[in-house]
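What follows is a single structure, and I will ask about it in a moment.
Missing here is one protein chain; the remaining ones are kept as they sit in the complex.
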Amino acid sequence: MTTTHRHPTAKTYWLVALFLAVVTALEVSVPYIAGIGSLSAPLLIIAGIVKFAVVVAVFMHLKYDSPSLRFYFLIGVFGAIIVFAVVLAAFRAL
Amino acid sequence: MALEQQAVLTDEGGHDLDRTRKTAMWVFLGSESFFFAAMISTFLLYRNTTNDGPGAEIFNIPFTSATTFVLLMSSLTMVLADNAVERKDNRQARVWLIGTALLGVTFLAGQIFEFTEFVDHGLTVSVSPFGSSFYMLTGFHGLHVAGGVLLLSGLVAFSFRRPLHREGGLNTGIIALYWHFVDIVWIVIFTVVYLLQVS
Partner (left out) sequence: MAVTATTPDDLGYTPSTKGVWSWITTVDHKRIGILYAASALIFFFVGGLEALFIRMQLAQPNGTILSADAYNQLFTMHGLTMVFAVVMPIAAAFQNYFVPLQIGARDVAFPRLNAFAYWLFLLSIILMSSSFFLGGAPDGAWVGYAPLSTQLPELMRMDFYAVGAQLLGLASIASSANFIATIFTMRAPGMTLMRMPVFTWMTVVTSFLLILSLPVFGIALWQMFFDRNFDTLFYQAALDQGGAPLLYQHLFWIFGHPEVYVLILPAMGIVSEILPVFSRKPLFGYAFVVFSGIAIGFLGFGVWAHHMFTAGLGPVAEAGFGLATMLIAIPTGVKIFNWIGTIWGGKISFQTPMLFSLAFIAMFVIGGLSGVTHAIVPADTQQHDSYYVVAHFHYVLFGGSVFGFVAGAYYWFPKWTGKLLSETLGKWHFWLMLLGFNLTFAPMHILGLDGMPRRTYRYADGLGWNLWNLAATIGAFIIGISFLFFVWNLIKSYRGGRPAGDDPWDGRTLEWATSSPPKVHNFDQVPLVRHLDDFWHQKYGVDEEGRAVRLPEVTGASPDVLEEPGDDGGSPGGGVVDGVPSDDGGGTHGIHTPSPSFYPIVAAMGIVTMGFGLVYSSSGWLGWGAFGVGAVIALFAFFGWAAEPVTREAH
């Protein structure tokens, strides 16, 4: 059984790394932007999710690999998010 | 009835074994997601429980950004190492692997420096739940990085005995997955613990 390997090239990896560096630089500047207020949290979260997704999809190949591998990982990620959102909600409810 | 065919064992060179290994590693990473999620949640629960000790104001965002950048770039060197193995360029792979390990060690050195600074300024594991949960989360992450550095060193050592693209010894692709995971956990930690708390 073979897996189809549509491989990114080294050039793609460098570009992705540049993208990650830029996003990180932007994120880091957010706390220093005056008047950003309550926009900072959603912006930072979105930036984090984007970086996370890009590393998983490209560096870790998940975009090019069998969908079942995606399932094994995402059940962990989403399961954890849901379960612990409930836990934290339970504490605020106290 | 049984089919008249070659007995198929999955580690017959190449793809079947690759799929099996990746399955195991991704399943493990799903498991690690719960491990880190539990610690992140604990931190979030205690993010304001600072007692008489310091809170998020103690963070040095520029410094941590630098160490974050270092770890991000180590993912690049890691994927380039993996790429070199696929191209059967053992020497180049070794170079990138050593680079990745060095970046990892640099990150750890940064962490240790950061922690000693924090302790000097009164943030210890026992001053507050904030302190306990901060150090536990970043500490376990650091241990994972250290484990990764060990694995990378093992890979480098193996590369002297046998080209890395050949079967046997440690597997670059699988270790790469682990390394990237440790990086993306840090992405979450950096966002949730550092950036969100100082904003």
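For clarity, chains are labelled A and B in written order, and residue numbers in each chain start from 1.
In this section, a residue touches a chain if its C-beta (ideal position, glycine included) is under 8 Å from a C-beta of that chain, and two chains touch if they have at least 3 such contacts.
Predicted, not measured: the structure shown is a model, and the values here were computed from it.
Asker: For chain A, which positions touch the chain that isn't shown here?
Answerer: Residues touching the hidden chain, for chain A, are 68, 72, 75-76, 79-80, 83, 87, 89-91, 93-94.
Asker: Against the chain that's been left off, what residues of chain B make contact? List them.
Answerer: Interface with the chain not displayed, on the chain B side: 1-12, 16, 19-21, 23-24, 27-28, 30-32, 34-35, 38-39, 42, 45-46, 49, 51, 125-126, 128-133, 136, 140, 150, 154, 158, 168-170.
Definition applied: only the chains that are shown with their structure count from here on.
Asker: Which whole number of Å gives the spacing of the CA centres of chain A and chain B?
Answerer: Inter-chain centre distance comes to 15 Å.
Asker: Sort out for me which residues of chain B touch chain A in the complex.
Answerer: It comes out as residues 14-16, 18-19, 22-23, 26-27, 29-34, 37-38, 40-41, 44-45, 61-62, 65, 68-69, 72-73, 75-76, 78-80, 83, 86, 176-177, 180-181, 183-184, 187-188, 190-192, 195-196, 198-199.
Asker: Using the touch definition up top, name the residues of chain A that touch chain B in the complex.
Answerer: 1-3, 7, 10, 13-14, 16-17, 20-21, 24-25, 27-28, 30-31, 36, 40-41, 44-45, 47-48, 51-52, 55-56, 59-60, 65-66, 68-69, 72-77, 79-81, 83-84, 87-88, 91
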